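Of the protein chains in this complex, all but one are displayed in their positions.
Letters are used for the chains, namely A, B, C and D, taken in the order the chains are written, and counting of residues starts over at 1 for each.
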Amino acid sequence: MPWYQLDSPYDPKLEELAKQYNLHPLHLEDARSEEESVKVDSGARYTFAVLKPVYLKTDPDAPTEKMPTFSTIDLFAGKDFLITIVDPTCPSTDAALERARREGADDHPARLLYLILDTIVDRYFSAIDHYDDRIDQLEDAVFDSPTPEILGQIFAIKRELIDLRRVLVNTRDACLHLQRDPNSIIDPEHQLYIRDTYDHVVRLLDSVETQRDLLNNTLDIYLTSVSNRTNEVMKVLTVLGTIALPAIAISGIYGMNLKGLPFEESPHGALFVGFATITCTALLLFVLRRMKWL
Amino acid sequence: MPWYQLDSPYDPKLEELAKQYNLHPLHLEDARSEEESVKVDSGARYTFAVLKPVYLKTDPDAPTEKMPTFSTIDLFAGKDFLITIVDPTCPSTDAALERARREGADDHPARLLYLILDTIVDRYFSAIDHYDDRIDQLEDAVFDSPTPEILGQIFAIKRELIDLRRVLVNTRDACLHLQRDPNSIIDPEHQLYIRDTYDHVVRLLDSVETQRDLLNNTLDIYLTSVSNRTNEVMKVLTVLGTIALPAIAISGIYGMNLKGLPFEESPHGALFVGFATITCTALLLFVLRRMKWL
Amino acid sequence: MPWYQLDSPYDPKLEELAKQYNLHPLHLEDARSEEESVKVDSGARYTFAVLKPVYLKTDPDAPTEKMPTFSTIDLFAGKDFLITIVDPTCPSTDAALERARREGADDHPARLLYLILDTIVDRYFSAIDHYDDRIDQLEDAVFDSPTPEILGQIFAIKRELIDLRRVLVNTRDACLHLQRDPNSIIDPEHQLYIRDTYDHVVRLLDSVETQRDLLNNTLDIYLTSVSNRTNEVMKVLTVLGTIALPAIAISGIYGMNLKGLPFEESPHGALFVGFATITCTALLLFVLRRMKWL
Amino acid sequence: MPWYQLDSPYDPKLEELAKQYNLHPLHLEDARSEEESVKVDSGARYTFAVLKPVYLKTDPDAPTEKMPTFSTIDLFAGKDFLITIVDPTCPSTDAALERARREGADDHPARLLYLILDTIVDRYFSAIDHYDDRIDQLEDAVFDSPTPEILGQIFAIKRELIDLRRVLVNTRDACLHLQRDPNSIIDPEHQLYIRDTYDHVVRLLDSVETQRDLLNNTLDIYLTSVSNRTNEVMKVLTVLGTIALPAIAISGIYGMNLKGLPFEESPHGALFVGFATITCTALLLFVLRRMKWL
Partner (left out) sequence: MPWYQLDSPYDPKLEELAKQYNLHPLHLEDARSEEESVKVDSGARYTFAVLKPVYLKTDPDAPTEKMPTFSTIDLFAGKDFLITIVDPTCPSTDAALERARREGADDHPARLLYLILDTIVDRYFSAIDHYDDRIDQLEDAVFDSPTPEILGQIFAIKRELIDLRRVLVNTRDACLHLQRDPNSIIDPEHQLYIRDTYDHVVRLLDSVETQRDLLNNTLDIYLTSVSNRTNEVMKVLTVLGTIALPAIAISGIYGMNLKGLPFEESPHGALFVGFATITCTALLLFVLRRMKWL
């Protein structure tokens, strides 16, 4: 059985194959579109699939950080042929094709399609692990010191999870389609395998939902931490004001050019007044704390 | 096959056509309504469709900005006739009719209807791109400086996305209706094409949901930025208060008309007291920072 | 065909009709209940319907304001009779009965029921327009000056929309029931008309959802405006503190009864010290602005 | 037909009846469980039902307040017997049994079961009215003066509504089950009656949802009121600061032991300086108000 592997949907070879195997123009258009999303479409002669393998790529903004990135595989799987259009630089695509060649070479296309799909889905788990680690780090960090940088990272992961979720939802629907569509290339023998892959995708989606919940928790922690700190700062300010108040008021009173103030003429006036000030301050702090205002 | 093209639902020609082709009074009423929404209704003799092409119009409030705007197309597609009522000033309508004429002129109305619908749906992608750009700009802006103007823009886009979403949901339901209703003008040959258009609308709706999520993120960033800034301002105020406190208290004390204060008679009193003040301030700041209150 | 019109469910005539036409006791109980909600119930002999026409009533608290208010119509529509129990003071009910008499007098009860239902649903659009206007006004007002009165109005409209939504959801279910229940009085000829009314109710519900979204936006704007203003007031307070700080500290220092302060004996001391104070203030403001703290 | 009425599921009589009528051990276990929830389970020989009548009980914490409380009824309704296990202290249970005895004594168990269920559901309306009153009071109170006590009451009602909603959802499912399960004791004649009860439960659930919405509104009002008050307090603080600033700065300046201050030697110096201070203050307040900062 021939397996044609192309590196680009603009390869002129694709036009020849399209004529030979009667590929539908809408599928060719999809393969060439920039913004194609994961899908499976089964016709009478073949099953067309778009898959999105994920791989960890070094983040150009932070060279020590890895970042989940998507590439694209287009598959045309007929009863007696297989055409794959892949991005040759993606290591997950490499792994999928390599496993398909090793475990399924002598087999029919249904097995090849399953092997490629299953490897791609397996790789999503590493993306989920990556986010688990990052969310754990953020949660620890946000309790210690809520900074705007952490906030930026929370929203960045939220954005990335939106994308990942979209890919997973479409992959889940694609697995469902492969199981249920009577035209699908997947034969009864491989139904159970596809169902297993489907279960994995459902579990992945479940994890993404959990991670979104956790991120929202982290955001709530951030917000309450900021509120708490504002509250703390307010209290410090109030304590400072409370300490200052008697000193300022009493020293102001004794600074007046008036007559008749007690201790005015006493040689130890400063001592007496100083003592009175300290007593006032202590009393004020005690009252505020007693009334649970501080 | 005759194709009647009218520029207004009040054209007297429409009354004649209504009699000739037995158009239902409820459909005429819909075509003339100001607030009609996207819908498809199939009867025994023809399919009636209301579509809402989108186009980018210069915003009257900000001449350098473009703003997605909707116009209306009403279609009566029978087996042997087509009536279109369009807004002649809308460029997307123009493009749709022009493509229908070019690619479908010799064809039956099902193909014409598909071509018009598909062109209109394609144009929605440019509206989505427009919002993607604006949301990206807002997200950058909100991290730098959260101003009420940005807030106003976030809520304006939210409002526009509510409208866009409503049009897309109705268009999705219309595509579904065209595929499933046995009375629909769409024949089996064009089912696959309409399904492709349906997939596009679903992807568009998915993008709108993502954009609403992103806008909510942006709003959260705004709110946390404001909280953060309030917190920052509070800290500045507290630092200022902390710096001022010893100076004010000590200078107040030495301003009192009392006897018995140390260094009162010393010729370098100001120096000693100044030094004491600075030491107190430094100590206070150090304690506050040590206690993680600032 | 007899059409009995009663003004109250306690009219003794109703008891007679109940015996004559075999009305179910549960339906009589519903008609007499204070809290009946919109519903349709079809039995073998007749269709029972409770409808809630809306009309704009002068608000007793604010005589210049109109307020959407609901009244009740109970209908018993059999194959050869029609009983209506209405509130005679409601103008929407009047309009519905008048149109039914004009357009449907010689007709069978299905047409009468449709005409009454359709007129009632048409009147809901004016309630929606009323809320559109009020929400627009609130949105403008909340950007200019967020006051507790506006907040009160936002929550009042939210409460009214909850009621309107409940009536519309029940009306939608009633329309569905009239289309699908094989016992329903509505014959195939009027199915299309009821479906048109159903479409109108769905669009109305869609508008209510949009208005709830818009109200939530308005509430978010209110909350962020209050946060923003708190932030602004904090900044003003901090600027005042910053301006006062050097003046207070320096004047405090020169108010001390100590020796050794510079310029103490200079005849232009006040000038020099004043100049120093202004310089300190300017420097402090410059530093704070530079550090983006203000 | 025998009707056995027990006051406790631990009554030894129940064991005898279980043997005589072949009651399922799982149903006995349910009847004896502390945490049983509303359910209906129909077997070949009888229908088992757990119901939760509600009654208003004096709140032990606040003797003037009534509080909705649930008791439990277990029913075994066979074709030729009825067993009820009730809490004899609950007035709603009393009312339900009394009505069943009065209106259904000579009847078959389906009617008895309906009468008991209908009376119990009718009593839920009084619980809903109770919450309507309390929510109205809270809404008025929260606008006037948002105190932590009101907050505590809002969350207490939220918690009670969660419980009520759970009972109502289970009662709704029980009604559905009684209508649809072919094994159910309810015969076609009573289907319409159960459907009427089902409609009442659906309306009750609708009211609970509305009340939860209203409570969330009240909570939002509380939060915005607190924000508003913080804002108000901040403004008062800022106005006080603004009024104090010129007095403190100018009096500080004239308190300095320096030469060269204007009016220093004038006999009406205090008057001139006092006038200057008041002018500064007025100017400052005017500028702040003009800039919309206060």
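By definition in this document, contacts are C-beta pairs under 8 Å (C-beta built on N, C-alpha and C of every residue); 3 or more make two chains touch, one makes a residue touch a chain.
Bear in mind that the values here come from a model prediction, so they are computed numbers and not experimental data.
In the whole complex the chain that is left out makes contact with A, D. The residue from D:Met1, D:Leu192, D:Ala244 or D:Met291 that touches the chain not shown here is D:Ala244. Contact with the undisplayed chain is limited, among D:Arg45, D:Lys66 or D:Arg166, to D:Arg166. Among D:Ser37, D:Thr69, D:Ser126 or D:Gln179, the one in contact with the hidden chain is D:Ser37. In the full complex, chain D touches the omitted chain through residues 24, 26, 35, 37, 39, 148, 151-152, 155, 158-159, 162, 166, 219, 222-223, 226-227, 229-230, 232-234, 236-237, 240-241, 243-244, 247-248, 251-252, 254-257, 261, 263-271, 273-274.
Although one chain is not displayed, chain A still touches it through residues 143, 192-193, 196, 199, 203, 206, 210, 213-214, 217, 220-221, 224-225, 227-228, 230-231, 234-235, 237-238, 241-242, 245, 248-249, 252-253, 255-261, 288, 293-294.
One rule holds in what follows: only the chains that are shown with their structure count from here on.
The set of chains in contact with chain B as well as chain D comprises C. The fewest steps needed to get from chain A to chain C, moving only between touching chains, is 2. Centroid distances from chain C, each centroid being the mean of CA atoms, peak for A. Two copies of one chain, chain A and chain B, touch each other, and the residues they use overlap weakly: the shared fraction of interface numbers falls below half. With each centre defined as the average position of its C-alpha atoms, the distance from chain A to chain D rounds to 37 Å.
Residues of chain B in contact with two or more other chains: 227, 230, 234, 237, 241, 248, 252, 255-257, 261.
If touching chains are joined by edges, the resulting network of the protein chains shown is an open path. Contacting chain pairs in the structure are A-B, B-C, C-D.
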